[in-house]
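This is the structure I have questions about; it appears just below.
Every protein chain of the complex appears in place save one, which is left out.
Take a look at chain A:
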């Protein structure tokens, strides 16, 4: 069916492209930064330390293992940010779920077990408990944000304080040790990395190709329009925060298994590193924009920084100062990119 309103042909459009253009994935620039950073450390390594930064499998492994835990929660945090929200509670939830999982993962011969009747359990129980607790916290976060309409920053800030409180209260701050070998296996070897990349891949696919992802972007870009388009915005908000909580729980479980002990202070500041990874990876704090691949690269960049400075024997205080600068530079670069795009 045509909607011609004239006998003559329509006028040539002013919007006809003058020159062809190809859209490059936005991650390419950040990937370039990552490679550039590695090469920089490589060069500095030869100059100051007299050895290679990259050609050291052990260092790379430690670096990647460290960042995998941040990465797991960054997968969830990225989604909340794309939806124009934030999750500040993730680090505390890691601490809380670490304690809960550890308390159910103690070996049968553990002295002073938290639950003497529940030792030597199949690892499925501590894992399930950790994941479910994370998920429950996420549901509460989501419910608060969706139905009481308080800002995500406030809701998750409150949860951040409370969850840390639960972690401390759980054993009065005592660490939980003597965990079963079968539970510890979850955090052994490359498993944390595999789990991180696995969840990143799953949610990458979910964001790009499923209805869940399309709705997440839509709500982040314009919640009012999303509502008028028939999306159940409240339910979707709960869903996204639920996944974020679940991933924090997963991180708590993986960390406990890797450390083979549960500590209440675990995950302190993880939420900020996770937000930093997302933002370095190009996720916009104003919502509607962001990709999982960017977050993975962002997490790796944070890892390279930490590992590179340690490699160069840079003082830990300087490391933090420079890391802060890099995060700010990433956001400035992103703002600049967005402004340029808007003026088109």
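What we mean here is this: a residue touches a chain if its C-beta (ideal position, glycine included) is under 8 Å from a C-beta of that chain, and two chains touch if they have at least 3 such contacts; residues count from 1.
We adopt the following convention: contacts and distances are computed from a predicted model.
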{"item": "Per UniProt, the name of the complex member that is left out, chosen from \"Ribose/galactose/methyl galactoside import ATP-binding protein\", \"YwgA family protein\", \"Dipeptide transport system permease protein\" or \"Protein SCO1/2\"", "value": "\"Ribose/galactose/methyl galactoside import ATP-binding protein\""}
{"item": "Among A:59, A:227 or A:323, the residue in touch with the chain that has been omitted", "value": "A:227"}
{"item": "Touching residue (missing chain; options A:52, A:210 or A:335)", "value": "A:210"}
{"item": "Residues from chain A at the interface with the omitted partner, ascending", "value": "1-3, 5-19, 21, 23, 206, 209-212, 214-215, 217-218, 221-222, 224-232, 284, 287-289, 341-344"}
